[in-house]
Every structure is written in structure tokens, then in C-alpha cells.
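All protein chains of the complex are present and in place, except for one that has been dropped.
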Amino acid sequence: MSTSRIFDIAGPRQQRRVRIATTVSLVALVLVGLVVAEKLYYEAQFVSEKWLVFYDLDFIRFLLAGLWVTLQVCAVSLVTSALFGILLALGRLSSVAVFRIPAIGVIEFFRAMPFLLIVFAVMFGLPSVGVSMPAYWQLVVAITVNAGAMFAEVFRAGILAIPRGQREAGLATGLPSRHVFTSVVFPQAVRNTTPALMSQAVRVIKESSLGYIVGVAELLNNARVVSEFTGNFIQAYLAAGVLFVVINTTVSYLGARWADRLESS
Amino acid sequence: MMTNMSERSPSQGAVIELKDVEKSFGATKVLTGVNLSIAKGETVVILGPSGSGKSTLLRTTNRLEPIDSGEIWYHGKPIPREGRELAAYRAEVGMVFQQFNLYPHKTAVQNITLAPVKRGKQKPEEARARALRLLADVNLSEHANKRPGALSGGQQQRVAIARAMAMDPEVILFDEPTSALDPEMIQEVVHVMKRLSADGMTMAVVTHEIGFARESADRIVFMDEGRIIEESDPESFFTNPRTERAQEFLGKILNH
Amino acid sequence: MNYSRRKFFVTSSTAAAAFVLAGCRGINPERLGGQADGFANVDQSGVVAQGPIGKNLPSSPILDEVRGRGFLRCSGTDTLPGFSQTNPVTGKLAGFDAGMAELFAKYLLGKPAVNFVKSGADTREAFLQNRTVDATISTYTITENRERIVNFAGPYLTVTSGVAVQLGETGIASSADLAGREVAVQPGAAEEALLREVPNAVPVRFEESSQCFAALQQQRVEAWVANTAIITSRAGTDSRTTVTDIRFGESPFGIGLPKGDDTYKTVATEFINTIAEDGTWQKLWDETAGLVDRTTNPEPPAIPMGR
């Protein structure tokens, strides 16, 4: 929409040029596709038994079981990281330095760390100082500290985006400041931040794939088990990729729909 | 009324001529059977309630909006639809916008010289000298090297007018040039426009500045719901509007 | 325009050429087939069903805890063919080590109830030390260093390391030839064995044996070192790689146990001797690792009491 206003609406010459470019690029794409297919064919990747993860019910069931664990990990992690994030956001917005400074420290620190390093720290670092937990919780804890820091910033932005007037109107009606926050500011912040939270959910789903390293039987881990068992890397990981893309585009789409609804309401 | 004008051929001496122009945005019809011709040296003021299609009329004239049907002529020839020809046409038709639309990363002088230099019409030094003269004309000499962010709204709009002038245009289209300005800045812009008009510039102006319309307009065009429903000289339009809609409109605007 | 047309021309002629070539070459038959068939037959459940149940087992802190809980927590890996690999068809862990864990649980509890915890080479000691698990059965090499911090029962199996190379490789005739070369290994037993034997080899670490194997096939490394069972299971059946005659570094695998409960260790040792004597051990080997590695015939262990 906005791009069409940036550039002139195409006249007949421009339209013809666009049509030619479309045809040329389509032909080029098809040819690239054929070259890839030829390569796959030559390397015997089209042999049906290599693709059994796509049609053999046992393998599909095994991958779907992984997907189910992925969704469980994400559901649990989303709740824990949202709680952790709210806590951090409130700390960062607090006027009390004792809350604010540690919150800033925690948020900025974990935002600056690679997720895998956090996973390794939880997996290899914590046990050697006597803290260990089942792999499932290792993954959840790692996601929680990492995503929690991201969530905190989303919530903070959401709270800061509430117009001052809202707060002032609440105070003017005689509500105590704490209630103004819980019943006026906070619900609006949650509503406004939902689309951003949905894109963070995609991030969490992708992060849960590090169950591969921790040893949680989630989707990527199960794809690895299949690839180990069958020796077909490409097919096993492609199958997992398809499932990840389907889930994540669905979540993104729902987030975008939600954002549209917020805007139009 | 403006009926049965469709068979009319390009008028002699008309710089811009719109013929049976129709335009819709989706299901909303914004221009219906618009016919208008602007002669050389003429100042045409277009009035009408908001949403009546005034701005769209100007924007289609510059082909910022393509039209659905009808024709727009420039010096008796249809305006180009794309490419270099369109750019060349636009260079001859200046436009001033409600929101000034200066380039934020360029100084006042650079805003003015960009198009002349890039179109290869003027050498950089030549363009700069001319830009400084134009800025002096609009009383902004001391602001020549400031970026738009450092200028007030009125100053920005005067730079925008100087920018439109820099191409030596045949016509300048003004799209509500004072609507976004604080009241105390309106006069400085109106003053510049009045001078342009007095100097014989061909102008089409969408505005709510009745003072400007009374003093400078050669002709008033009144639009409502996408149609031109009245066209007359300012004197008779303001003292004796023919249509009810125009009376209503003037009643609201003048009592305000 | 001009550019696009040229690009179109180049691309289309490339594709056409590729098809002509493809027609001449036909399918590369060497890439057919998978390993799934060999691995699919690995199944220890029959052996475990007939496995012995320990009689008159003593009481000890860990044993009491395990009995009270009703299952054994045991750590290991899930992608080691023949030893401990999840079979995606059945969803179950299959292999020699997996069978050992189930037999051990059955010996202690009367039923093969095992709660499997995945651990890597980095975390095995930590898991035992902080009692995340009751035992580690995971091609876990007994070393002096480790014996300072964990108990070992066994060895229940002693393997040697083997070397796989690309077919046609002539420069690697003895382990000394690995010096200075890039060698794929998994962190843990194999890497340790390699560096003990050839300290200046260059280990390239991969998480999985299949990745080591792929790295060798793809010529990312010049050799792959792992225990003979693993090496043979993958590289022995492939047409681009071969298993050399080089053997080195006996790796005695033990059941890792938490330090401090010697009664528990004694029971574990008795368990190994029991299954070795009654033939369960041999049957387990034949049904698991023996299926993927037909070249090795390890002897059942006989552990002197008191070790």
C-alpha cells in the first residue's frame, strides 16, 4: 500500500516492463529449480525410501511427538518468561533504585548473551556448582532468562506507551495509584503489547529447538534422532523445517491479525 | 452549471485543462466529471468543504494520482503518464504541499537546488546563486544553510515555495499551503503567494484563506462532493453565491 | 532489459547442459540405501524379559532410595547405534548400553523401570555427583581421574578404538600417521583415547557419530576415530569409506555410580558378573551391538570381586 504511494503508479510502458521482468524471473526461477532437482536426482535424493519421514506413519508420528513436546516447552516457557519479564519491567520502571538498577542489569546482561551460551551455562556450568535439573527444565530455565529479558523490554514499552492522560484521569477519579496501575495502565499495556508478544513467541519456539543440544525430545531433537537412524539428513531436517515454518507463520499471522484488530478498534 | 462541456476542444491559451476527469478510491468516487481550464497568468482559487475533492483535483493535475477516465491537457497536449516525459512535465508544474514536505537531510539551499541540478538544467554554482536570490525573495537569506528541522513552519513553507519556483515553472499548484501553520505564520506565506500572483504567475490554489481568495484570485472554483458546482469571479462569488451549497459553505466560513 | 535477456540466455543454456550431462551419468547408485535396516533390528527387549532378578540384595542409601522410588534414573545418550539409540519407529531406546540399564534396573527392582536422562561427555560426572542420576551407562571409560570423583562397577565391556578413513587413503597405516591430521571424534571416550594414543592429532569435535561419519564421507576430516562397533556400523557398509586395521587404546567401559555408597557398587559388580555367567550378557551383545558390528566378538567380563 505505502510502497505504491512512494513510487508512481505504473503507466503502460512500466507495466509492460514489469510483465517482462516477471516472465524472465519466473523462467530463471524455474530453471534454478530444475537444476536443483537435477542435482537431487543425480545424488539419488529422490529415492522414495529417503523421504519416508514424509510418508511413513511411524516416522511422522515420531516427529509429531517432538512437535507436541516443542509446543509444551513453549507454553511453559512463555508463561515463565512472561512472569519474569513483567517482574523485570516493573523493576526497571520502579522509582526505587534497589529494584531498578538490578533489573536494568539483568535485562541488559541477558539481552547481550547468545542463547547457546546461556544453555551451556545452565547445562554445564550449573551442575558443576551443584545445581542440576532435568533437561526439560534446563531448557525452560534458559529460555526464561533469555526471553524474559526481551519480554521485559516489550512490556516496558507497552506501559510507557499508555498516554499520561490515562493515568492522570485514573488518579483524578480518586483511584489510589496502585489501582490505577493494575486496573487502568496494566490491562491496556498487555493489550497493546500482544502483537509484539506474538513475535516473541516465534522466537521462543525457535529457541526451543536447542532441545537438540540439551536432549529434550522436541521437534529438532527428534529430527536428529531420525537422521541418525536413517542417515538421511536433508529429509529429516526438511520435515522438521516444514513443521517449524507452519507453526511459526501461523503464530505470526495470528499476531498480525490481532494487531490489525487493535488498530481498527 | 457545468453541463455539456464534454465536446469542448482544448481552449486557446489554456495552460492546463481538465476534461471529464473521474477518479475513485475504491468504492468512493472523489471526482465526478470535472472540467476546468486554467489560463496563462491566471490565479484560480479552489474552495469547498473538506472531502469535496479539491486536493485530489490538484494531485491528479500533477499525476500524483492517476485518473480513472477523462483527460488532462498541458498546453493542448495530454500530460505524459510515466517516465522522463512525466518528470519533465512535473518540472514545469510546481507544487506546494500542506505539510511543506521539505527534504529533512538537506539544507534550505540544497532543497531548492536539488531538482534543477539533477535535471541538468542548471550548474551547481548557478543553481546555488539562484536559490539564494529566491530565498532573499521570501525573506529567508539568513536561513539558507539551515535544515528544515531548524526552521519554523512558516519558514519551511516559504522554502517550499522557493523550491517550487526554482524550476521556473509555468504553473504552481498550492495544496492548502497554510492549513498546517500556526495563525501567526499564515500571513508571511500568504504575503509571498500574493506577490507571486501579482507578478503574473499561473496558480491553482486550494485554500481556506478567504482574504487571499478575495484579493488575488481571478476566478473562484467551488467544489462539492467531487463536482465543480460553481465557477465565477471572486466579487460575485463572495457577495452573491448562486448555489445553496456555496451559500452554506460561505456562511460557515465567514461566521467563523 | 539487455542484461535480463543475457541472464536468461546463460541460465537456460546452463540448465540444458546440466540435463544432457545428467542423461549421460544416470543415477549414482552408490548413494542408494540407508542404515535404517541394520539399526531397526536392534532390540534388547527379549533379552531383558529373561534377565535375572537380584536375590537378597542388601540395604544401602542409594539402593533404598531407588527401591522407594520404584525406578532407576540412568543417564546416557540416544544416538549411538548399537549401544543406545532411539528408534523413531518404536520410540524406544535400543542397544547394548540401553539393555544394560534395563537389566540393571530389573536386577535391582524386579522390573526394567528406567528413567532415561540424556547426558553428554561434559555432564556425566556432575550428574552423578549431584545425584541427578543413580547410574551412568554410556560407553563410559574407566579412568583414574574419574575414579577419584565417581565409583565405577566393571568394566562390563572393553572395546578398542578403530580408525575409519576415505576409500583409497594410503597415508594412514598406523596410529602414528594420525599425528597432525584432522580427526573427527565425539567428545568423551573416543577423543580421550585418540589423544592418549596420538597427543598431537587435531580433534574435530562433533556431537553425533553420524556427523563424524558425514564429515569423513564429505572429506572435511582425514579420519574418524571411535570404538570399533560404532566405526564398523557406519563406515564398514559405505562405499566411500573403509575401516582400517589400526586398533589402539583399550577403553574399559564401566557403570558410573555416585561416590560414597560402596555397597551399591558391590551390588552393581555382582550384577555384571551374574549376567556374564548366565549368558544374558552374550545374548544382549548378539541382539544389539553385535548386529551392527559383526567383526568384533568381545568376551563376557569376569570382574574379580573387590574391584
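Note that the chains take the letters A, B and C in the order they are written out, and that residue 1 is the start of every chain.
Keep in mind that, in the parts below, a residue touches a chain if its C-beta (ideal position, glycine included) is under 8 Å from a C-beta of that chain, and two chains touch if they have at least 3 such contacts.
Rule of thumb we're sticking to: contacts and distances are computed from a predicted model.
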Identity of the absent chain, which is to be given by its UniProt protein name, from "Dissimilatory-type sulfite reductase subunit alpha", "Pyruvate ferredoxin oxidoreductase subunit beta", "Glutamate transport system permease protein" or "Nitrogenase iron-molybdenum cofactor biosynthesis protein NifE": "Glutamate transport system permease protein"
Contacts of the hidden chain among displayed chains: A, B, C
Sole contact to the chain not displayed, among C:52, C:91 or C:187: C:187
Residue, one of A:62, A:136, A:212 or A:229, that touches the chain absent here: A:212
Contacting the left-out chain in the complete assembly, out of A:79, A:169 or A:234: A:234
Residue numbers in subunit B that touch the chain omitted from display: 62, 64, 83-84, 87-95, 97, 99, 101-105, 114-115, 118-119, 147-150, 160, 163-164, 167
Chain not shown, touching residues in subunit A: 2-3, 5-8, 10, 18, 21-22, 25-26, 29, 39-40, 42-43, 45, 109, 112-117, 120-121, 124-126, 128-129, 202, 206-207, 209-210, 212-213, 220, 223-224, 227, 232-234, 237-238, 240-241, 244-245, 247-249, 252
Residues of subunit C (touch criterion as defined above) contacting the omitted chain: 31, 121-122, 187, 204-207, 211, 214-215, 217-220
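The rule we apply is simple: only the chains that are shown with their structure count from here on.
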Each chain counted as touching subunit A and subunit B at once: none
Central chain (by mean CA position): A
Maximum centroid distance from subunit C, chain identifier (CA atoms): B
Rounded Å distance between subunit A and subunit B, as computed from the means of their C-alpha atoms: 49
Chain centre separation in whole Å, for subunit C relative to subunit B (CA means): 81
Rounded Å distance between subunit A and subunit C, as computed from the means of their C-alpha atoms: 34
In subunit B, residues with contacts to at least two other chains: none
Residue ranges of subunit B touching subunit A (in the complex, touch as defined): 63, 65-66, 81-83, 86
In the complex with subunit B, residue positions of subunit A that touch it: 8-14
In the complex, subunit C residues that touch subunit A: 1, 4-5, 7-8, 11-12, 14-15, 18-19, 22, 25, 27-29, 31-36, 39, 78-79, 81, 85-91, 117-120, 122-123, 126-127, 129-130, 132, 207-210, 214, 234
